[in-house]
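Worksheet: the structure to be examined is printed underneath.
Coming up: chain A.
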Amino acid sequence: MIRDWLTQLVQLAAVLVLAPLLTGVTRKVKARLLRRRGPPLLQPYRDLLKLIRKETVVAENASWLFRSAPYVIFATTWVAAALIPTFATGLTFSAGADLIVIVGLLGTARFFLALAGLDVGTSFGGIGSSREMMFASLAEPAMLMVVFTVSLFAGSTQLSTISAYMLGPQMGLSISLALAIVALIIVSLAENARIPVDNPATHLELTMVHEAMILEYSGRHLAVIEAAASLKLLLYMSLIACMFAPWGTAVAGGGAAAYSIGLVAYAIKLAVGGFLLVVFETATAKMRVFRVPEFLGVALMLGLLGAMLLFVSRVSQ
Partner candidate 1 sequence: MSTSIGVLALWGLLGVPALGALLLAAIPGYRLSAALNVAFCALTLTSAALLYTHRPEPTLYLLVDDFNTVFLIVGALVGFTTSLFSAGYIAHELQGRRLKRRDLRFYHGMYQLLMLAMNVALVSNNIGLMWVAVEVATLTTVVMVGIYRTNAALEAAWKYFILGSVGIALALFGTILVYLAAQEQLGQGVVAMAWDRLVAGSAAFDPALLNLSFVFLLLGYGTKVGLAPLHAWLPDAHAEGPTPISAVLSGLLLNVALFALLRFKLIMAGNPAVISPGPMMVALGLLSLLFAGFMIFRRRDIKRMFAYSSIEHMGIITLAFGLGGPLANFAGLLHMAMHSLTKSGIFFGVGYISQLEGTQRIADIRGLTHSQPFLGWLLVAAVAAIAGMPPFGVFTAEFLLVTSTFARAPWLAVPLVVGILIAFSALMLRLHGLAFGPSEKRHSLPAYRLTPMVIHLILVGVAGIYLPAPIVEWFRNVAAMLGD
Partner candidate 2 sequence: MTALDSDIAHLLAGSMVLVSFLLLYQDRMFALLNVFALHACVLSFSVGWQAYLQNAPHLFITAVIALVFKGVVIPVTLHRIVVRLGIHRSIETVVSVGPTMLFGIALVALSIVVMLPVTVAAGAFVREDLAFALSIVLLGLLMMVTRRNAVSQVIGFMSLENGLVLAATGARGMPLVVEISVAFSVLIAFIVIGIFLFRIRERFDTVELQALDMSRGETE
């Protein structure tokens, strides 16, 4: 009993600790691909510590929302990331580790972020928030379609069940899953403000989306938001790994050996995911903002099509 709780807390802490490392690794690999040396791997930790120590400057006309939004965003993203099975499925909180819950938590985070961008009344915040909402209006339905497709397969929206199903024998070749993976990848790129949707390293205001919303933040607020952004990236990678590449994941109560294997497998999946992301980012150019709805529309179409194809094959059997 205590062991289960401890394992769950380990997962909770692990995601928090690993997230900046993932960000650091992606930045390093990207720099290397571009033939630069790049920042040290642990730089994100140093950045976070630096930001926490700095003075927090808040605009005069900022409301309570501005001050509390970072914490809300961080909290919801951390909970969502902690719910997703990383090295083991079926942990204590796994009853709540439902895809719909995760989508809801991420939606809450996005909501508060957008409001915070609007709160101070600057135009850049406005641009960022409106763009973010435009992307969200397409990305959320696409995400939900992916959820439908995957849960039609597994018979449940619970991540542990989905993982177990994917490992199981009834799983065959399926076009709907392929479409779902592609759609999920597109949605992840959009949600994490990655190229081709948004450049995470940009400082040009006209091209910002995510950066524009957090432009007014500083000090510990900014630290918390940056941590949340790293957590979000980790979250999406864990989600893809858990749903579509569940090999090596331990089952709860499997013992220390299984957990270790699970951890190693998880680390490998993160590394591979990070590498693939970086390669894709380096090879692609950022899209113009008005083309992003088309891009996300593709994800929505693929999700819808996957769900419908699956529906047909289920009904006709």
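One rule holds for everything that comes next: a contact is a pair of C-beta atoms (placed from the backbone, for glycine too) under 8 Å apart; a residue touches a chain by one contact, two chains touch by 3 or more; residues count from 1.
On the choice of candidates, all candidates are chains of the complex that A comes from, given by their letters.
Nothing here was measured: the structure is a model prediction, and the numbers come from that model.
**Student:** Which one of these touches chain A in the complex: 1 or 2?
**Tutor:** Result: candidate 2 touches chain A.
**Student:** In the complex formed with candidate 2, which residues of chain A make contact?
**Tutor:** Going through chain A, the ones touching candidate 2 are 172-176, 179, 293-294, 297-298, 301-302, 304-305, 308-309, 311-313, 315-317.
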